[in-house]
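Removed from the display is one protein chain of the complex; every other protein chain stays in position.
When the chains are written out, they are named A, B, C, D and E in that same order, and each has its own residue count from 1.
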Amino acid sequence: MESSLSEFLLSGFKLSLIGMGIVFMFLSLLVWIINITSKILQKYSLEPQELPGYRGLGATAESEDAEIVAAISAAIQWYRYR
Amino acid sequence: MESSLSEFLLSGFKLSLIGMGIVFMFLSLLVWIINITSKILQKYSLEPQELPGYRGLGATAESEDAEIVAAISAAIQWYRYR
Amino acid sequence: MESSLSEFLLSGFKLSLIGMGIVFMFLSLLVWIINITSKILQKYSLEPQELPGYRGLGATAESEDAEIVAAISAAIQWYRYR
Amino acid sequence: MEGLTQLWQSTGLSNFEPGQAVMMAVGFLLLYLAIRKEFEPLLLLPIGFGAVLSNIPVAGIADEGGILSYLYLGIKSGVFPLLIFMGVGAMTDFGPMLANPKTLLLGAAAQFGIFGTLLGALALNLVPGLNFSFKDAAAIAIIGGADGPTSIYVASKLAPDLLGAIAVAAYSYMALVPLIQPPIMRALTTEQERLIEMAQLRYVGRIEKIIFPGVLLILSAMLLPSAAPLIGMFCLGNLIRESGVVERLSKTSQNELINIVTIFLGLSVGSKLSAHQFLRPETLGILALGALAFSFGTASGVLMAKLMNIVSPTHKVNPLIGAAGVSAVPMSARVANKVGQESNPHNFLLMHAMGPNVAGVIGSAVAAGVLLALVQ
Amino acid sequence: MEGLTQLWQSTGLSNFEPGQAVMMAVGFLLLYLAIRKEFEPLLLLPIGFGAVLSNIPVAGIADEGGILSYLYLGIKSGVFPLLIFMGVGAMTDFGPMLANPKTLLLGAAAQFGIFGTLLGALALNLVPGLNFSFKDAAAIAIIGGADGPTSIYVASKLAPDLLGAIAVAAYSYMALVPLIQPPIMRALTTEQERLIEMAQLRYVGRIEKIIFPGVLLILSAMLLPSAAPLIGMFCLGNLIRESGVVERLSKTSQNELINIVTIFLGLSVGSKLSAHQFLRPETLGILALGALAFSFGTASGVLMAKLMNIVSPTHKVNPLIGAAGVSAVPMSARVANKVGQESNPHNFLLMHAMGPNVAGVIGSAVAAGVLLALVQ
Partner (left out) sequence: MEGLTQLWQSTGLSNFEPGQAVMMAVGFLLLYLAIRKEFEPLLLLPIGFGAVLSNIPVAGIADEGGILSYLYLGIKSGVFPLLIFMGVGAMTDFGPMLANPKTLLLGAAAQFGIFGTLLGALALNLVPGLNFSFKDAAAIAIIGGADGPTSIYVASKLAPDLLGAIAVAAYSYMALVPLIQPPIMRALTTEQERLIEMAQLRYVGRIEKIIFPGVLLILSAMLLPSAAPLIGMFCLGNLIRESGVVERLSKTSQNELINIVTIFLGLSVGSKLSAHQFLRPETLGILALGALAFSFGTASGVLMAKLMNIVSPTHKVNPLIGAAGVSAVPMSARVANKVGQESNPHNFLLMHAMGPNVAGVIGSAVAAGVLLALVQ
């Protein structure tokens, strides 16, 4: 461990830079892989995609309702755990 | 440990006296605290007390029924565990 | 452990003989005890036997259905565990 | 045919010691009592089975490295009985006791059964061949508390050698409560007393119920820390129940967790039922003292109720509910209700008896604390 | 940029050994088989995942101090497989077997698969590069018992190094039962034999079912104590189920307890799938022997049934149910039923096949006891 505080903080700063770098790299890679995977799956029609890509803003109120119900039940699933 | 049986029994007798003393003191203290707590809670109306204190003997058969149902369900809860 | 393979195999052969002997002896003994037990229980009528012994081949389709339901539920019970 | 000889020498038949055969029979007797007579089957079935398993020759199921030796660590560490106590706490409704706190005194009185048994165990040293140390006597005495996990916890600390016999005696006599208690209750009460109808219990609010386990725990921490593990885990279970904010923990404590621990605890207790630990004159002494303990506790509870009626004659207590002070929840409360209904079928004492009943659990935990603190 | 170097050196990429990559692929293959092909997913999913986890470089999840090293203690001590066996006992209905006890002999015959595999494993020492000790051969042989927890229990005692390969082979071939068995069954039976309809099973009372686990345990204690841990825990589970007085323990044994232990057991088995333990010619030998074992056991069961029909031609047995003697409950019983219905769609053999099916569990536990007693 460094002796003086400034060295200490400098190490911390370097660690933070590296850390955030890794976090962004890792999750960006994940974004890329998810997109690739999704495209491959669609290409080979490995599963019936209800509607590939975005459905646009014109979704009916009804489906909004279904969505919110799904969201709430997903949320409740978590039961405040973390 | 004592060598002779009478000393042994005497120790046991002392222990029993102390023991029952503590048990009674402990539970009496608990009676006192429960009563105090209940009074404080009533005073500050911290919770709606359905009917403070005893309701007397004139309880209807109906409430007796409810009571017995509650008692049985409480008892069944224990499922013979101890 | 034996040095040469033939001795090795001979030991294995002896073990297999003894092993299968024990397995058959054990399970045959069990057959015998189950039969005895069943007879004793019937003799003292310790339990109401719906119909002692085999019921013959004339079972109705209905009871076959019940049987198959029971069998399936027993099987499902196992939930592929072993 | 060397293999066959080796095999014969590895059979149980060629290795059976008489003690093991007797203990396996004891195990099957416990299974019979559990299944046919429904004697506390939740505990006595695993205990009986554990006794059978651990006395199988050669197999060494309870010896070091056997499954029962690993399970026994849960008793040795105190973890299993304390988790059972937590589950029992989660099943306990202190409502009836809080509604009528003076019934706590009945739960206190019934603990005379514990200390009477202590003296009895010490006195049994007069019988040639019996030899109970002070620790042994204290561990045996807790049978009088009519509380399985408390007995196992105390015995594992003070007299692990007697654990098997003590647990068997404790659960057997709890199962016998409907036979042991009624004659004593009838003998000590008049028909008029048994007819006493009690005032309906007041409503107990949620806050009172939430506060109570905390109060009980503080009191125990202040006065009797040696009882704090038992009372603490009991209070934790009760707070989980009454808080209303951790429903899923409450459900698990009352069901899967206590069930799993019950199987393991029972098997582990059974693993202490070995011939050299159980087939001793001391065991007979323990069984005799157990009956004494329950009778004595029952009588003390009933007499205490009568005393309370003399001291404060305004709100009379039906002395039958004093018998429920031994705990043995909820069996002894049911017995009080049943004996009361013999005199008046419309007199429902069950709810009133639940007060001393759960008070008896606290009382015996306190008594256990005293013994753990003073007997070393 | 010292930090970056340090980080690069801490990545998996810079530390991957080829063996680890291969084993991770094996793990994913098992996951694929479990999820897509539904090969015994309850076990193969955790096993496969455990294999992936334990082969991640640097992380050391299966090394001392890693979570899988702690979970593995449950296998090393024998506790996990025995608890699974208890749960399986609580799921087992011995009714069909008690109704037609001679089907026990089919369960006995199928154990030829075990001993045939033993000889096969010993003979494989002829192949250069393969080297199985007597203990290894015995551990491999138990795959023929078609009983996962028994295989794991025996392997953990006799050949812990082979545990991973043996468990994978055992569960994979159990999953393959619907593919392996039918051709053998068809080859060894005539159309006429496959059409045999069996008499409806008699009613089996509660007392018979309660007594049976006790009888089985006594027999094992007398004759084969080395099988007593397995048979004992199995009987405990079954007694908990049949006694009818401990419903909550029965429910917990069959559900939460076995589920929790299954996850832990699967992960722990997976943690033994390391490159140096699995990527050996011996593993190929084990996989080859596993197929042999199942085929041999199936054939023995079918032939035994045919022999029984010759010896006692009055109450004929459909030889297809002999194949269910390998256990692999309830898959092989279903296979027997299905193959029978190919000949006559109205012939329901499922219930009849459950007899040899559960007898096969007992049979392989007995065979395991013999091996544990005689192979040291």
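The working rule: a residue touches a chain if its C-beta (ideal position, glycine included) is under 8 Å from a C-beta of that chain, and two chains touch if they have at least 3 such contacts.
Predicted model, so just to flag it, every value in this text is computed and none were measured.
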Among D:Leu13, D:Leu29, D:Val127 or D:Met222, residue touching the chain not depicted: D:Met222
Sole contact to the chain not displayed, among E:Asn238, E:Thr262 or E:Ser332: E:Thr262
Of E:Glu17, E:Glu38, E:Glu191 or E:Glu342, the residue in touch with the unshown chain: E:Glu38
Sole contact to the chain not displayed, among E:Val26, E:Leu53, E:Val269 or E:Val375: E:Leu53
Positions on subunit D where the hidden chain makes contact: 77-79, 82, 210, 214, 217-218, 220-226, 228-229, 232-233, 236, 239-240, 243-246, 248-249, 251-253, 256-257, 370, 373-374
Absent chain, residues of subunit E that touch it: 3, 6-7, 10-13, 15, 24, 28, 31, 34-35, 38, 41-42, 45-46, 49, 52-53, 56-59, 61, 65-67, 70-71, 255-256, 259-260, 262-263, 267
Residues belonging to subunit A that touch the chain removed from view: 1, 5, 8-9, 11-13, 15-16, 18-20, 22-31, 33-35, 37-38, 41, 46-57, 59, 63-64, 67-68, 70-72, 74-82
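The criterion applied here is as follows: only the chains that are shown with their structure count from here on.
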Remotest chain, subunit D as reference, centres from CA atoms: A
Distance from the mean Cα position of subunit E to that of subunit B, given in whole angstrom: 54
Chain centre separation in whole Å, for subunit D relative to subunit B (CA means): 17
Of all residues in subunit D, the ones touching two or more other chains: 3, 7, 41-42, 262
Touching two or more other chains - residue numbers and ranges from subunit C: 15, 18, 22
